[in-house]
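For this depiction, one protein chain was excluded, whereas all remaining protein chains were kept in their positions.
== subunit A ==
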């Protein structure tokens, strides 16, 4: 099982280590650094590295490498899932998962890690339970603690630990009882040069009920699978707080319209150190809703020195070091389509770039679930009070790429 964990920042400092079995020397990370050097880009470090005596399984989150050391045959997905859970927990506790946040709360981090894993076996990973065991730091609490001498650590057995519904504490009571459902749909698409879509997938993060559209679903463990199978109704005891109830995928067989289109003209002249750049973004059928929060990022070829562009809307930046062009468009009004055009300057003498850059587009449409999925009704059983119920729909761009 999971032997040890090292947290490493981008500059290669190991700033935290935790061992659940015997202590593994830091030097094992040298193999990781070696792989990191070879990969050049931080994102490209392979997640599974073998060393003569151990295996290193790592994830890269929020500029931190979570490197776990294992010694025996373990499912790597199990380790990766767990590491992401650790990062999520830090995020949840400290508001951000960063080196400073971790260093500032090093004792809590240590206590959390101890609580999450015992001898390499996951112990308590539900934030619900963890928060009962170790209270998250707040300014108010630290003040209260220092006055009353009480502690951050709960001294009763967390109720959820053993019940069949570990995601919910017993006896949760609030004055306001609210149930909100955000249906967030993300569109993953690759749009090729001719505007056709070789690949279109929709990955979504949360929903409630509406049947056969869904191709594949992943449920939070609270969902009663039997009822879904037989009636296509999601029946569950909700965890306390925010959680992802279900993620679903609508495949390209169900025709889902792409809400934006992109017209582009990017070309480099042969034997000259300049090129042209002209991109227009426009809305397609989106049921009368506005497309907003539009941001386009482009990784320009290495030979590009700088860009002289004019945007009819929003602002653009070009980072000459990373060669990333970012255009923050904002809202699209169909009357006046946003356009960005101008001249690209290349290094003199450099050959004409072979590759054409892909355009990465982000956008958001409120009040629309692009798949057509709708929440029909929400019923609550077993309590007398009526909760406040609400459903919000958002469609977002996921991994949305336009090839040029």
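What we mean here is this: a contact is a pair of C-beta atoms (placed from the backbone, for glycine too) under 8 Å apart; a residue touches a chain by one contact, two chains touch by 3 or more; residues count from 1.
Convention: contacts and distances are computed from a predicted model.
Colleague: Leaving aside the chains you can see, what is the UniProt protein name of the one that's missing? Options: "Oil body-associated protein 1A", "GPI mannosyltransferase 1", "Glutamyl-tRNA(Gln) amidotransferase subunit A, mitochondrial" or "AP-1 complex subunit beta-1".
Modeller: "AP-1 complex subunit beta-1"
Colleague: Which of these, A:76, A:238 or A:293, touches the one chain of the complex that we don't see?
Modeller: A:76
Colleague: Can you work out which residue in A:118, A:231, A:292 or A:319 touches the chain that's missing from view?
Modeller: Spelled out, the listed residue whose C-beta touches the missing chain is A:118.
Colleague: Counting contacts across the full complex, list the positions on subunit A that touch the omitted chain.
Modeller: Residues of subunit A in touch with the missing chain: 1, 15-23, 26, 39, 41, 43-44, 46-48, 50, 53, 55, 58-60, 71-78, 80-82, 84, 103-111, 114, 118-119, 121-122, 125-126, 137, 139, 142, 146, 149, 151-157, 161-162, 164, 166, 188, 190, 192, 198-201, 203, 215-221, 225, 229, 244, 247, 249, 251-252, 299, 301-302, 354-356, 358, 360, 398-399, 401, 403.
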